[in-house]
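Heads up, one of the protein chains got dropped from this complex, but the rest are sitting where they should.
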Amino acid sequence: MLTAKGYPNRLGVWGWVGGGRWGVERYLYTLHRLTGLGLVFYFLLHILVTSSRAFGEAAWAAAMGRVTGPLFTIGEYLVFLAFAFHAANGLRLVFIELGWGVGKPFEPVYPYKTSVDFQRPLAIAALVLAALLAAAGTLDFFVLHGEVTP
Amino acid sequence: MTRDGKLWTWHVLAGVVIFVFLGLHMLIMHLDDVIRIAWWNPAGGHPIDWANVVARGKMIFFPITYTVLLGAALFHGLYGLKNILFELNLGTAFKRTVALVLLLLGAGLFVYGTWAAFAATALARSL
Partner (left out) sequence: MDFSNVKEVTYRVRRFDPDRDRAPHWEEYCIPYAPGMTVLDGLWLVKELHAPGLAWRSSCRMGVCGSCGMLINGSPRLGCNTQISELSTPTVAVGPLPNFNIIKDLVPDLGPMLATHRELSPFIVRDDHQEMENPSGEFWQSPEELEHYLQFSYCIKCGCCMAACPTYATDPLYSGPMPLAQAHRYNSDSRDNGFAQRREVLAGERGPWRCHFAGECSRVCPKGVDPAKAIQLMKRELVADYLKLRHARCPAKVAETPKGITRREGVPDAPAPTVR
């Protein structure tokens, strides 16, 4: 039996980008991870900032003063978009990762209709939901407020 | 059932809880001009104005739901972060350190955030 060490050939993180057939679901997977990371880092800071309300009005005003400005508004807007996508796609993942919406096993006949094709309507619905949430958020952030700094 | 499977099940349940409570939080904070509801922004203006913060602090509904959201979101987010870091496969010592740091960070922030939520309510009710 040949015990070959061989030349390493793992794709690593590039595997999140290519190596298969470049399906939509692979990018939903990658984007779900990236939005999740963005949300968790924002969240850890958010707890520290908003907890200042327990120390009174002056502390609250100071904390809010530190997070104002166009840069922070854009940042919060991106967080909202990340939430819109992560929540909508997450809802889809709850269904399919528990085996609902992926179809039943059946004898495969070429051309194959896979579970990926079966759950495609769910993926589209998730993207539509994310777009609706993002649109509502855009309205609130930039249109109805009227001003850039809150 | 293995430990990882149990943690995953809770991760999914936490996700559903967050969908409900964070959705509510986003409605209050970032969709207030699209859907105006006076109950949670009684003072008008911006949701982050001190008057609105105090008004919400007075209602026991908010510190309770904030605590639930805090716990669920910390667990969900840090478990996800742990998975991503572990998958980069950087050695057992790294994995142990990461797990410990995330656990301490999560527990610490949960205690601090829960204290702040109820302290804010006590402060709001005294005003």
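All chains are identified by letter, namely A and B, in their written order; residue positions are counted from 1 within each chain.
We take it that a contact is a pair of C-beta atoms (placed from the backbone, for glycine too) under 8 Å apart; a residue touches a chain by one contact, two chains touch by 3 or more.
In this text, all values refer to a predicted model and were calculated from it rather than measured experimentally.
Although one chain is omitted from the display, it touches the following shown chains in the full assembly: A, B. Annotation: of B:W39, B:F61, B:F86 or B:W115, B:F86 touches the absent chain (contact as defined above). Residue-level contact of chain B with the missing chain is found at 1-6, 8-9, 83, 86-89.
By the touch rule set out above, chain A reaches the unshown chain at residues 2, 4-16, 18-21, 23, 25-26, 28-30, 32-33, 93, 96-100, 102-110, 112, 114-116, 119.
The criterion applied here is as follows: only the chains that are shown with their structure count from here on.
Measuring from the averaged C-alpha position of chain A to that of chain B gives a distance of 17 Å.
Taken in their complex, chain B has these residues touching chain A: 12, 15-16, 18-19, 22-23, 26, 30-34, 46, 48, 50, 53, 57, 70, 73-74, 77-78, 80-81, 84, 88, 105, 109, 112-113, 115-117, 119-120, 123.
Contact residues of chain A toward chain B in the complex are 13, 33, 36-37, 39-40, 43-44, 47-48, 50-51, 53-54, 56-57, 60-61, 64, 76, 80, 83, 87, 90-91, 94, 97-98, 136-137, 139-141, 144-145, 150.
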